[in-house]
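The complex is shown incomplete by one protein chain, all other protein chains being positioned as in the whole.
This part shows chain A:
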Amino acid sequence: MNGRGDHVPRVGNQESLYRSAQMSLVQIYMPTESAHAAVTELAQLGNVMFKDLNPDVTPFQRTFVSDIRRLDEMDRRVRFLQSQMEHEKVPVRPLESALPFLNFSTGGRRGPLQMDELSTKLREHEDRIGQMNGSYETLQRRLLELQEARHVLRETAVFFNQADGRHEHIRTSTDDDHAPLLDDMETGGGRGDNDSGFGGPAFDLEFVAGTIERSRMPTFERILWRVLRGNLYMNYAEIDETFDEPGKEEPVRKNVFIIFAHGQELLNKIRKIAESMSGTLYPIDSSSDKREAALRDVHSRIEDLNNVLFTTSATRRTELVKIAETLSAWADVVRKEKLVYATMNNFLFDSRRKTLIAEGWCPTFALQSIQLALQRAAENAGTNVPPVLQELKTKQTPPTYQLTNKFTAGFQSIVDAYGIAAYGEVNPGLTAVINFPFLFAVMFGDIGHGLIMTLTALAMVVYERRLSKLDGGEIFDMFFYGRYMILLMGAFSVYTGFIYNDIFSKSLNLFKTGFDWPANATGTVEAQPNGNVYLMGLDPTWHGADNNLVFTNSIKMKMSVVLGVLHMSLSICTQVPNFIHFGRPSSIITEFLPQILFLHCLFGYLVFMIIYKWSVDWYETDATGNLFRNNPPSLLNALIYMFLKPGQVEPEKELYSGQAFVQTVLLGLAFICVPWMLAAKPYLIWKEKQRTAGQGYSHLTATDEDEEEQLINGAGERVEGHGSGGEGGEEHGEEFGEVVIHQIIHTIEFCLGAISNTASYLRLWALSLAHAQLSEVLWTMTIQNVFGMTGITGALATVAGFAVWFAGTISILCGMEALSATLHAVRLQWVEYMGKSFIGGGTRFEPLSFEQE
């Protein structure tokens, strides 16, 4: 992978993950009449990122504010119609199939005329729907009132009937209207004064009847009681029906109440309170005949109203269904138009020459297609003056545009989540394509689980066309987006599974094993090597052996360190093309060389010791049967004593002869690297300064306005990169002291990081161990228990046991464990890998595009 750097030109212009695409700053002069068409074309192309050329101008003072405002209005109308659809549950035709319905009388091209037409259309529809809603609402309110009136009539009838029925039994204490009210209460409420008029022509019962929301009932009662000091008789009944009150979301429940009180003033008070608590009062006649008549009348009117309401609702629905055909297409047109005008607002408007001047970044390779698009736009707009595109020379830092395809997009997004790479730097996303799934697989090594994962991802890849149309929810979309990543992760896991010889915690015995178990032995037995070498991966004989764990732990631990050192070395090496690209070759000597030396003098040597120890047969005997060598020495101790007792290695712990000398030299080299890293670069910078000062130049700063932007954009780079001797043109204003401090921090960070990061790679071993153990536990706890059973129970138990085991395998091992391994792989990618070479601080290239997020 790294080799690709050799034949990709330094300033590559083809699609490549190695570096971000080369960008050009372009200026486009558009005649006003074709500007709209040009921006539309460019947005369809999606390759230009326009700059805001009037950052000081407030939104409402920009050139196309009236268009934006009109579009906002259209947007509001569309939203209104959409809410109506939702309310009426009319299905809206999805965008893809709605587009053909979008026919304008002005022809297929988009333009101001078309927008006028759409605007009128939307207004008409809104007005019509609004009117229908209005009449519907009035009708409904009338219906509501009538229904309430019906209930009030019915319920009051019940009260009155009860009163009539009981009337005979009630002792008529008095027929004096002015009798003390308290007495009335005692003798049966306000009904006491009924009988003066009962049966007579004038039924002057004093009461108020109406409806009120049920939730307000308690308050209502309390207030009435307090205001009237208890001088009332109140009766109420709950209405079972709910009412759909226009303007309210929830259906409303109401109560019918009837209040008897005495005296005009009190009644007025009751009326006022009831009205202010949004109750509705209905005039009820106290004579039952009239009530009957009123009820009949109400009934017939309800009938009529229902008919009218039904027709109104049906017409409204037809109208909505018609709109629903094209609504989403309209919404799409409005959205795009808004985007176009918002972009055009970023352009400079030259009113004298009637042109718009746009500035923006685009990838250099796309210049041709942009030219073509602009020509197309001119043709579409019917003018013969095409927009003019001009490439500008600039010192500004362009945005970073990593060209990806559906395969690399997932990996690139992991890198971008850490930070956007600087323009032109070696993209860590390139190596991540292989490194990331491989590190994952080291932690996830199992043929079975890997196969499940591979097949799942493969299914998503094969059916991607069909699945991409499906909206499977956020979680599925996330997995779907990373399907190629999962595919690689799964495939690599199968490979590492073969190396670990692990399939669902069992071993495969594919080739000839290298060990034989002694026949008919009891107690602890030892397998004897038979001269074979197992062809690939771990010998299956280890499976089930007592010292299996000891052996695999040792091998995985060592492997983790080896992989870690290689991974980190790769990262340090990617600095070299960066230094060359940014024109700082001196940094190869001042930074790259001491770093790689330091790492390899200490941990590279550890890797050497690991491999050396593996390659030596420690129990080789000479002809007499005496052991040839020492016991295998502990590498950990060897490394520790390399620091503690430099130059001394006890003979019995010696790995090879001359070890002491080699270690002293390496340690010395590593120690030299520290001041080298620390001082070399500041010294070079200082010397450079002296030289320029000696030649009579004093701190020359660029004067053009680009410089300021350069400083802002370059800030991120400088933190990590520290510039170098002004060659990069980013040294201005940076004090020498700052350089020194940065270098000190950087050095300390690297030296400590080398140690802690190496240790951090042990997570590869730890997670792989955890995975293997968990998988074994799952096997022994579930399916292994049912294997001994026989007969029908055995068959059933096997099915049940398998179900449990398989569910656990999928959810715990392939789900949770995979997530945790992914997380650790991401960390290794971000911290251990990118922490060593990543410059970052770039800005993402976000082109103008009609595509929706």
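In this section, a contact is a pair of C-beta atoms (placed from the backbone, for glycine too) under 8 Å apart; a residue touches a chain by one contact, two chains touch by 3 or more; residues count from 1.
The rule is short, and it goes like this: contacts and distances are computed from a predicted model.
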Chain left out of the displayed complex - its UniProt protein name, from "V-type proton ATPase subunit", "Myotubularin-related protein 9 isoform X2", "Sestrin 1" or "Aminotransferase class I/classII large domain-containing protein": "V-type proton ATPase subunit"
Touching residue (missing chain; options A:T58, A:Q264 or A:N520): A:T58
Residue, one of A:I273, A:V308, A:L451 or A:M789, that touches the chain absent here: A:I273
Sole residue of A:K51, A:R79, A:K322 or A:K512 that reaches the chain not shown, by the stated touch rule: A:R79
Interface with the undisplayed chain - residues on chain A: 58-61, 65, 68-69, 72-73, 75-76, 79-80, 219, 222-223, 226-227, 269, 272-273, 275-278
